[in-house]
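Here's a structure for you.
Here the complex is missing a single protein chain, while all its other protein chains stay put.
Presenting chain A:
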Amino acid sequence: MAAAAEEALSPSPCKAQGGSAGPAAGSIPKKRQEILKWNGWGYNDSKFIFNKKGQAEFTGKRYRLGGMVLPTFKEWIERTFGASLEHKTTSRASLNVNDVPPSIVNEEFLQDLRATKISYSQDAEDRVFRAHGHCLHEIFVLREGMFKRIPDIVVWPVCHEDVVKIVELACKHNLCIIPFGGGTSVSSALECPEEEKRTIVSLDTSQMNRILWIDEKNLTACVEAGIIGQDLEKQLSESGFCTGHEPDSMEFSSLGGWVATRASGMKKNIYGNIEDLVIHIKMVTPRGIVEKNCQVPRMSTGPDIHHFIMGSEGILGVVTEVTIKIRPLPEYQKYGSVVFPNFERGVACLREVAKQRCAPASIRLVDNAQFQFGHALKPQVASIFTSFLDGLKKFYITKFKGFDPNVLCVATLLFEGDREKVLQHEKQVYDIATKFGGLAAGEDNGQRGYMLTFVIAYLRDLGLDYYVIGESFETSVPWDRVLDLCRNVKERIVRECKEKGVQFAPFSTCRVTQTYDAGACVYFYFAFNYRGISDPIHVYEEIERAAREEILANGGSLSHHHGVGKLRKRWMKESISDVGLGMLRSVKEYVDPNNIFGNKNLL
């Protein structure tokens, strides 16, 4: 290593200007398994169940849906998937520690590690928890098998300097580091390469979770990269600020993870995506620390080095500190929704909204299948009056306006800002919607739409109990191809299912979740009943792969915000050309010649 790097890596105590030494108490404890599921999504106390009456119910008090009965949901599942409550699979109740691959760590390294006083663990549960993200196959393995390779040791640095020490030790002992943030990856990015012979160190950033300072004059905040989304917003709000970055995973995903995957937030129309939000990044690499000399809105100093870091998916180093833009908390929020006679009209409306650059904080369009799905998740209404009102609405839309309930689709909206401006903005958007045959369908529908985003991830676990497997994937696509892409990908999924012997037509649905000047982000949900198929995961993966091929053939991107990981690596060359791939490789070779950050993502 160069002398300069040596100097930079020299140990010095944690210094946190704004906060106390040591980690802040976050929402997720160090022992994640205490409140999070070990074999599924989210909190232990929150899940879908079928109660004694056979009705679906969502447990817990964390979400608005918590404790509510969903009377039509069971019927929807049975109708959509041909699933039956009588056919149930059960996951292993708990992790069998004997199955877990042993931790192989050499004693010299452990001695060096102990000397740094950095917290670590070789506990099987801790290691398994950090061996995976939330791809379907990973959850399936947790439920029914075991990973072939998992981290040998978990370390919890509490500050930038700790990370410097760990990377230094990894270089010294030739270890492999895999950074771990919120563990919400859906690209196999956290999976350990099976053939990795070195000790694998899972570097859990969760204890680096302080806001170091807030600069109200420039509206920036410097934050340690391990902070998770909900804590960041909670803590900023105490000072009257927010970042406005709200990916669907924000309850669990971390700032560092957002940077490493080029994340996108629901409200990007106001606040921007991660690349628009980030002002400064500090990253520890085997070659040394990379950062800029100032915190400015823009600079012309060659290609932006931030763009080597954003989307690097943990192959170059560990992001430790990020300076991010903040905004005063919005004065007013308002949800809304619009019903369109069909998906085509809906897309045309979104396109027009994007053209006029008047998109609200969030605007999403779900297709008919997803509209019906959302409908099935409607909780039991308490009063006769509400149900009467619902009936009236339905009558108005389907009978009076002639919308076909099997064709219509819904856009959900979220406005944010000054009260007056929001109302003005709202009118503008509804006026456009009217031109495309849209009918305002109320705040409540809109709000439920967004709430579902957080809850929907829990559904997969329920499905898994009843032979239904599924996943979501996303892409970005130019406006003129949105309709063709949506139709073709859905059709491809249906066809592939038929060909692969899936016995019931799959649930194949999409929504347009983001609008841009030049195109949109499209999100697909895809699930099927796998009864009668011997190797469902393999079949699932083949179908997902075919769907991705279809996306690419339709002019869509490899990924809008999920990233590449190991799941989509095979298409990288096609996506960015040989030379492009070579450019990335040469950066990797310079920064990390010994492949210390050896998670094998991306390249």
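Everything below uses one rule, namely that a residue touches a chain if its C-beta (ideal position, glycine included) is under 8 Å from a C-beta of that chain, and two chains touch if they have at least 3 such contacts; residues count from 1.
Here is the rule we go by: contacts and distances are computed from a predicted model.
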Identity of the absent chain, which is to be given by its UniProt protein name, from "Dihydroxyacetone phosphate acyltransferase", "Hemoglobin subunit beta-1-like", "Cryptochrome-1" or "50S ribosomal protein HLP, mitochondrial isoform X3": "Dihydroxyacetone phosphate acyltransferase"
Listed residues A:33, A:72 or A:488, member touching the removed chain: A:488
Options A:331, A:480, A:535 or A:589, residue touching the unrepresented chain: A:480
Positions on chain A contacted by the hidden chain, ascending: 82, 480-481, 484-485, 487-488, 491-492, 498-499, 503-505, 552-555, 574
